[in-house]
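Complex shown without one protein chain; remaining protein chains in place.
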Amino acid sequence: MSEAARRPLLRTALLAAAGLVLLLLPLATTPLLLDLGCQVLLACIGALSLMLLTGFAGQVSLGHAGLLAAGAFTVGILVKEATAPFWVTLPAAAIAGALLGLLFGLPSLRLRALYLAVSSLALHFIVIYLGGEYETLRGLSTGIMVDPPRLFGHELYGGRAWYILLLVVAMAVLLACRNLVRSRTGRAWAAIRAHETVAAALGIAVARHKLLAFVISSAFTALAGGLFAYYRGFVSIEAFSLYLSIQYVAMIIIGGMGSLGGAILGALFVTLFPYGIEAALSTLPHADRYAGAMFASNYAAFGLVMIFFLVFEPQGLIGLWRRWRPASAKAGRP
Amino acid sequence: MIAPPLLTLEAVGVTYQRSIVALHGIDLTVQAGQIVAILGVNGAGKTTTLRAISGFVGLDQARVTGGCIRHRGTAIETLPPHLITRRGIVLVPERDKVFPNLTVAENLAAVVTAAAGTAERRRREQLVYEHFPRLAARRSSEAGLLSGGERQMLAVGAALLCGPELLLIDELSLGLAPIIVGELGERLKTIRSELGLAILLVEQSAAFALQMADHAYVLENGRVAAAGPAATLAADTDIQRYYLGTAAGERRSYRDGRTRPGACQ
Amino acid sequence: MSEQLVLDGVSLSFGGLTVLNSVSFSVRAGELFALIGPNGAGKTSVFNCISGIYRPKGDIRYRGRSLLGLAPHRVAALGVGRTFQHGELVPQMTVGDNLMIARHTRIATTPWGELLGLPAARREEERHRAAVDEVIRFVEIEAYRDTPVGALPFGLQKIVGFARALAAEPTLLLLDEPSAGLTREEREDLAYFILKIRDRLDMAMVWIEHDMQMVADLADRIHVLDYGRSLAEGPPETVLKDEAVIRAYLGSP
Amino acid sequence: MQLAVNIVVLAATYALIACGYVLIYRVSRVLNLAHGELMMVGAYLLVTVASASALPPLLAVGLAAALSLGVGVLVHLFLMRRLTGQPALAAVLTTIGLGILLRGLVVLLWSAEQQHPAQSLGLANPPITLFGGGRISTLSLALVLTTGAVYGGLFAFLRFSRWGIRMRAAGQNPLLAAQRGINLNGIYAVAWGLSTFTGSVAGILIALDSGLDTTMATIGLKAFPVALVGGLDSLLGSLLGALIVATAEVVLIQYVDPLLSDVVPFLILMAVLLARPWGLFGSREELDRV
Partner (left out) sequence: DEYAVGLSGAITGPVAGTYAPAVEALRLYIDKVNAAGGVNGHPIHLIVQDDQGQPSMGATNAKKLLGQDNLLLLLNTSLSSTYAPMIAESQRAGVPLLFAASVCPKEVYPPAQPTLFCTTAFASQFDSRATLAFVKEKSGTSINLGLAAMSIPLSRGEIDYAEGLAGEMGMKAVDKEIVPPAAPDYTPFATKLQQASPDWVYSWAPWVTEVKTLEALRKLGWEGNYIGWGHIETEGELARLKDGKFYAIGANALFSDRLPVQQDITATATAANSTYAANLMTEGWIAGMVVEAALKQAGWPATPEKVLAAMSHLKVDTKGLRGGPLEWTADNHFRTRQYYRVYRWNPASNGIEVVKDWTAYEVH
């Protein structure tokens, strides 16, 4: 009994410690690391929302980049056309995402598995098409510049402020996702993923819950897109290729399907890994002599490590973590 | 020198997901032409035993971690499933026993019949439809749409098509109507004597199993708790009471409640 | 209230294959009504028609209300619970969570409340967890409450499936071969649970079963299907001695 | 007339690429996201063959295609084989990793420069005027004919041997397939080999017709929806899907707005799929039976 009682306490303490470290991080590091931190946090928001849709509600999506673009362009266009402030544009981005999610979630009522991917691909191409039209019509051929937002009279600029902001948003999204998957809605998704007809016979309104997954996930994704636009100060269709969608899919699979922690680990891994390899390769002697070959090798090495990883740990990072985490945590389980 | 038995298991252990030990060393022998039953409560490891014999492909992350499985003296525990099947050891699984998107006919067509000509193959297919006329009627409908019992028939049929020397059947009577169970039992006995088939059978209904089998094993917690000729086990009231829940000849009504308080533990 | 469920001339076919041919029967409250028949007779299809998964001709009324045309989740919300022939649990979720799924229609939280983790939503969740724990205690599987269902042996999974149907607190319970794959001992447990809930809750139950001994011992009435037609109906004593039934289903003992 | 020729050429291109997706999906329910890259590798193999030897063009193309078949088999042996029995998702991601690896390797081995294998082979590509007045380049004609031959061969192979059914069986339940005596390894190797081979032939012909650089991989990705609309496990489906998408694209370019040619085919695909959720000829994967 005391074991069981102690564990949540220990857990809370650990979490609090981790939170403190995350919060204090900006004081200690370089702008470069802070930027990487911000990238990871942005990726976390995107990966969490994709995990919600795919890992929990079981709906395949290859259109994640399209939704990110939708959020980013909503912000970009509102800033450009109406100089709208922060607190208007971001909710607008989330709403735009939710609406798109609803629209492109509709086919999910009939389509399953990979066949669903076609509507998400359509979403991607349509958003990119519209974005391209806007850029061309307004003569913004190299993209839309977005000025730093103002919050309480301060210009939100620089790594530290953004790090804190993104950390707060990412935490909020994580908490919201966690609450959701641990409650009625999350269980309904799990049931639908396992067997739709059975879920319906158990009293779950399948259509409503599927659409709900699309709406919530898309709203979060578009929010991440909007934050991306502000953080980078720039929006252009070039930044949202299909490969970006694939990267997000990679994050949730590498992390481990059906686990929010997995989404975060995956975001961390996919974002930081290329820099890690680059750092490793650049320690080789005369690295800059072979710059061209080195970058290609770097690119290839990323693929190679990803493959090795999957071959030896197909459950994802979360599987690794579950296996390696202290035996004491495991012992408590029946 | 006497020929080695058809199948022997020597101290076979199986572990799931690198940590859950399901079998702790099973010893078991099947002689050619014999029907052997494996009995035991849920979770005893019956299914695992059959799966270990028929080979894993990394699904469930199951692994044979110890002991030796021999087919006519040759160790087969490291062979991939298709080679084991080609040696004539064929499994009718407990769940997922048909290819749901293939029609009944395609389910049979997918089977690889080792060293059997077209004519022989056609003859065996004919045999399956004869044994299970319901399948003939549903020949071109997808297996996933079949009723539970029809699926069982198809699974047995497909296994027979493989040209088995040893048939492993997990939960033979599962979901089958009494008339079919009775018939199937008779059929298998006939097929056995016709083809010289041996059968390793997992079955919940101890009465039915002991009546079918020549020899039986009772598993408990991944170990062999009792073994012997079926007739002996059927007569042994202690075994009946402890492992199989009912004593021979005793006919207790389900209305009378349970034999013991607090079950399922 | 006597007649809870009434099937009136229910027919169903799939592209030329007639699965049900004018099946009629009715089930009273507190009655354990067995549905038997050879494989492929259409027993599971009857359940699927009641659940709203299949769209048959004829009429199905539950407590005077027609179920035809209702979506499956609406039927479930009316208090029709069921188990499935192949279990159909969510393997990676724990026993407790699987049972919580069945309480879906009873839990009154909104996605927004859940998302924000509002106290009201949490309280509601806890209330229902308690109810689920009650069911788990009832079927005596407390030890497995937090075990992922996929790691349980088949027999226990069947019990969990049964418990899941109970967790929804149905007023009509459809049981599709609940005893298949269970040992004699477990069947006795199951029989004990079935009798206990029937007596305690006065629930109407339709029960598909192949174990004739169990049916003979427990059922109040039996309805026999053969190739989608009703073959016989009545108390076990008469039905199980019926010539036609023996020929089509039981075989000579 | 020219319109019809354009449609046929584009459809043949898509169909030849798409059958690679179908073959692999059929045996393993894996969406091979490295198909575009494998196809590109095939084309680059031709570049190497052409520059390293003085083979006549036809032989060089044959050699490159044969090598690509080997590449496919190697991919299975060294990579996908280890994932047998693992969830399809892990395998899909592995193909993403493979794609990244191959793209890196291509830049490393052949540089990112545009290549023109037709030139180094000294292959001329004169247009041919057809009876209706439409014109088609020799290589495009070759592409159409190749697609016909490949599909004919595959149909025959899958129809007259039981391999077609076994492939689908392996895709649905690998363990059971193995227990029914099907050699999973063999069947996967065949699928990977054939898939890479057909993809590479497409890549080679496109490269001969209009040059080669790393954007070739993207063309491969474009053919995925084609396979989808036909039904991911149906060859006939991918042929028809290719025809639908090609017709939509060409007609849009011709009569409406070329800009829409990227978007509208998707909407058509969606409409088709809503009517037939498992593609035109695909088999229903999730049955509602409980």
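Which chain is which? They are A, B, C and D, in the order written, and residues in each are numbered from 1.
As a working rule, a residue touches a chain if its C-beta (ideal position, glycine included) is under 8 Å from a C-beta of that chain, and two chains touch if they have at least 3 such contacts.
Everything numeric here is computed off the predicted structure, so don't read it as measured data.
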| item | value |
| --- | --- |
| Displayed chains contacting the withheld chain | A, D |
| Contact residue for the chain not shown (choose from D:51, D:137 or D:185) | D:137 |
| Residue touching the undisplayed chain, where the options are D:24, D:123, D:178 or D:206 | D:206 |
| For chain D, residues in touch with the removed chain | 2-3, 5-6, 9-10, 13-14, 103-104, 107, 111-114, 116, 119, 125, 127, 129, 135-137, 140, 206, 210-211, 213-215, 217-219, 222, 249-250, 253-254, 258-259, 261-262 |
| Footprint left on chain A by the chain that the document does not show | 30-32, 35-36, 39, 132, 135-136, 139-143, 145, 232-234, 236-239, 241, 243, 274-275, 278, 288, 291-292, 295-296, 298-299 |
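One rule holds for everything that comes next: only the chains that are shown with their structure count from here on.
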| item | value |
| --- | --- |
| Pair sharing more residue contacts (C-beta pairs) when A-D is set against A-C | A-D |
| Geometric centre distance via CA averages, chain C-chain A, whole Å | 41 |
| Geometric centre distance via CA averages, chain D-chain B, whole Å | 43 |
| Distance from chain D to chain C - Cα centre to Cα centre, in angstrom | 48 |
| Multi-chain contact sites of chain C, meaning residues that touch two or more partners | 44, 53, 84-86, 88, 143 |
| Overlap residues in chain D, where contacts from two or more other chains coincide | 86, 285, 288, 290 |
| Complex interface listing, chain D residues touching chain A | 25, 31, 33, 79, 82-83, 86-87, 89-90, 92-94, 96-105, 107-108, 111, 218, 221, 225, 228-229, 232, 259-260, 262-263, 266-267, 269-270, 273-274, 277-279, 282, 285-286, 288, 290 |
| Residue ranges of chain C touching chain B (in the complex, touch as defined) | 14, 17, 37-41, 43-44, 85-86, 139-141, 143, 151-156, 159, 177, 180-189, 191-192, 195, 210, 212-214, 217-218, 248-251 |
| In the complex with chain B, residue positions of chain D that touch it | 84-86, 162, 165-166, 168-169, 172-185, 283-285, 287, 289 |
